[in-house]
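Only one protein chain is missing; all other protein chains are in place.
And then subunit A:
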Amino acid sequence: MGKRKHVRDTNNKDVSEGKKPKEDVILPPVVSSDEPVPRQKKWINKQRVLVLSSRGIGYRSRHLMLDLRSLLPQSKSESKMDTKDKLFVINEMCEMKNCNKCIYFEAKKKMDLYMWVANVPRGPSAKFLVENVHTMSELKMTGNCLKASRPLLSFSKEFEEDDHWKLLKELFVQTFGVPNHHPKSQPFFDHVFSFSVMDNRIWFRNYQILEEDASLAEIGPRFVLNPIRIFEGSFGGPTLYINPHYTSPNEHRRILKKTLAAKYLMKVEAKRGHEARKPTNSSYDLDPTDDFFTINPETLSATKT
C-alpha cells in the first residue's frame, strides 16, 4: 500500500504556511522498531469498519465481502462468526478490534444473504437483504482504480426526502467513505460509489472516473440492498423502522409454491365439480306410457311362433 504523498500544489502550501497547518507525515524508508511511529496529524475522521461474515456464506457473497474489504482501507477483518452466536457478540468484537462501524454478512439457508450495517457502540443499525450480487472479479466490469483511493459518494435525491433514508445515508457515508488522510489511503480521486433508491431498494454501483469530463467505467461490485429494519441500538434494540414493502425470501418462495399448488388444486376441483354436475339420466322427463303401443319386432315374432 503506497503511503500518502503530498498532493497539494506548492503555491497553495505557501499561502497556508502562515497558519501552521498540521504536517503530512512521510515515513522514512527505514524505521527502527524502537521509535514510536509518528502519527498522521491530519487524520481526524477516524472511522474503522469491521467487515465479517457468518459461517455458511456462499462463494459469491464471500467474494463480495472481500471486494468491500479491499476497497475500504479503513476496514478490518475478522474470522467468520458461528451461526449460533448471538449477534451482540459482534459489538464486543468491534470493541476489541477498535472499530466503530461494522458490516456483517449473514448467510441463511446457503442461499439468502443479509447485510447488517451498524454504528457500533450506540447504534443505529440496519438490516438489509442483499440481492443481485455481482462481484468485482467478473470480467464484464472493465474499470479499475487505486486500491485505497477515496471514493466519491453519490446519493440519489430520495436520500434527502424521507427520515429513514436520511439516517441510512449518514450510516453509509460513515461506513463506506474513506477518511481523509487515512494512513492506508491513497491520493487522487478515481472512483465513485453511487447509491440510488429505486423500487424501495438501494442499488449500489462503483464506477471508475476515466476522464475529467465524467466518462465512467464500472468497477464493481454491484448489489441491491432491500432494507428490512432499522434498529436503535447496534445489532438490536427497539425498532425504528420496518420496511412495509419487504417480503422475506422464504415468504416469496412459499407464495410461489402455493400458487403452483393452487393451480393443480383448481384443476382437481374443476374435475370433481364436473363429475358431480354431470346428469345421470336424460335431461327431460319421459312419460313411461308413451311407448306403450310401439311394436317390438322381437316380441312380435315370439308371439307368432
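Everything that follows uses one rule, which is that a residue touches a chain if its C-beta (ideal position, glycine included) is under 8 Å from a C-beta of that chain, and two chains touch if they have at least 3 such contacts; residues count from 1.
Going forward, contacts and distances are computed from a predicted model.
Chemist: Which choice in "Fibronectin type III and SPRY domain containing 2", "Ras-related protein rab-24", "Proteasome component PUP3" or "rRNA-processing protein EBP2" gives the name that UniProt lists for the one chain left out?
Modeler: UniProt lists the chain left out of the view as "rRNA-processing protein EBP2".
Chemist: Looking beyond the chains shown, say which of A:P244, A:P279 or A:P297 touches the absent one.
Modeler: A:P244
Chemist: Tell me, which residues in subunit A touch the chain that this view leaves out?
Modeler: Counting over the whole complex, subunit A touches the hidden chain at residues 1-2, 7-9, 12, 44-45, 70-71, 119, 122-124, 136-137, 139-142, 144-148, 150-157, 159-160, 163-164, 166-167, 169-171, 173-174, 177, 179-180, 186-190, 192, 194, 196, 198-199, 203, 205, 207, 209, 212, 214, 216, 219, 230, 232, 238-242, 244, 247, 251, 255, 258-259, 262-263, 266.
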